[in-house]
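This is the structure, below, for whatever I ask next.
Only one protein chain is missing; all other protein chains are in place.
Our next item is subunit A:
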Amino acid sequence: MFSSSSGDALALPRVQCPNHPEAILVEDYRAGDMICPECGLVVGDRVIDVGSEWRTFSNEKALKDPSRVGDAQNPLLNGGDLTTMISKGTGAASFDEFGNSKYQNRRTMSSSDRAMLNAFKEISTMADRINLPRNIIDRTNNLFKQVYEQKSLKGRANDAIASACLYIACRQEGVPRTFKEICAVSRISKKEIGRCFKLILKALETSVDLITTGDFMSRFCSNLGLPKQVQMAATYIARKAVELDLVPGRSPISVAAAAIYMASQASAEKKTQKEIGDIAGVADVTIRQSYRLIYPRAAELFPPDFKFDTPVDKLPQL
C-alpha cells in the first residue's frame, strides 16, 4: 500500500515499486491492482475497473439491456465520431395527443459517412450470404474506404463498387470467388462488377494474382458432395491439363469443371454435367467443350494412385 503522491498539484503521481523504481508495473484489472513484476509487491490498489458495468446472464433477450456502453467503435473506417443521439422515446409520455412522437430527430446523423455506412452494411449482407470470414469483410471495407475517399469512381453505384471490392478482397486473401458467385449475392450485373473491378485496380494501382484451377476445387467439390479422393484427383487432372497445354485459352473455371466431371465419372460418385455446371456457374456445353479437349489424354491426367471405379477407357465420350 505504498502510494507516492506529492502534495504538489503539478507533479503527476507516479506509482512505483519502492524496491524496483524502474520496473514497469503490471496491471491486474480483475482485482484492481498494480503489481511489480520483479518482486510481486502490490503497489497500487483500488484502480478503477474499466470492465463492463453489468454482466447479463439471461438467455432470452431482455427488453432492457442495462449496458450503457453501446457498440464497439470501428475507428479506422468511420473517422471516429463520438457523437450521441437522442433515441425514440418509450412509454406514454413521449407521444403527444395525435400519436406522433414528441421528439423528432432522425436528421443527418453522420452526413458524409452515410453512404459509406450503407455500403458497409451492404458488404456485410453480401458476405454473410456466402459465409465469408471476418478478415475478408474487413479487407473489403478497407478497400471500399480507399476507393470512396479517392473519389475517382464517384459516379458509379456504391453497390457496384462494394461488390467489386468484395471480389478483390477474396482474390487478395487467396480464396477467389468467381464473378458469378459474387453476382449471385449482389444486385449488380456481372458486366458492371467487371468494369468496376478494372477501374478499382487502376485507381488503387494494385494488381491481383491470376486465378488457377486449384482455387475453386475444394468449394465446388464439397458443394457437390464429392469425397476427398475425387477432389484431389480433379485438382491433379486440372493442373496436369494446364501444364500439358491441352486447353489453351479456356477459362480456368471451365477447365476445373471439366476436370471435376472426369474425376467424378471415374469414381463411384458420378455427377452429371448439368449438376457441375450449376455449381460452377458454367454452361454444360462449356464443360462438354473442355472435356472433349482433355478426354484424349485422360490416362495421363489421372493421379497415379487413383482408384478407378470406372476404368479410363469406359469414361463417357461426348
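Following the convention adopted for this analysis, a residue touches a chain if its C-beta (ideal position, glycine included) is under 8 Å from a C-beta of that chain, and two chains touch if they have at least 3 such contacts; residues count from 1.
Everything below uses one rule, namely that contacts and distances are computed from a predicted model.
Within the choices "TATA-box-binding protein", "Aspartate aminotransferase", "Small ribosomal subunit protein bS6m" or "Histidine-containing phosphotransfer protein", the name that UniProt assigns to the complex's undisplayed chain is "TATA-box-binding protein". Check A:77, A:211, A:293 or A:312 against the missing chain and you find that the one touching it is A:211. Of the listed residues A:198, A:270, A:297 or A:314, the one in contact with the hidden chain in the full complex is A:198. Within the complete assembly, A:253 is the residue of A:253, A:276, A:294 or A:315 that touches the hidden chain. Between the chain not shown and the residues A:179, A:261 or A:302, the one that touches is A:179. By the touch rule set out above, subunit A reaches the unshown chain at residues 178-179, 194, 197-198, 201, 207, 210-211, 244-245, 248-253.
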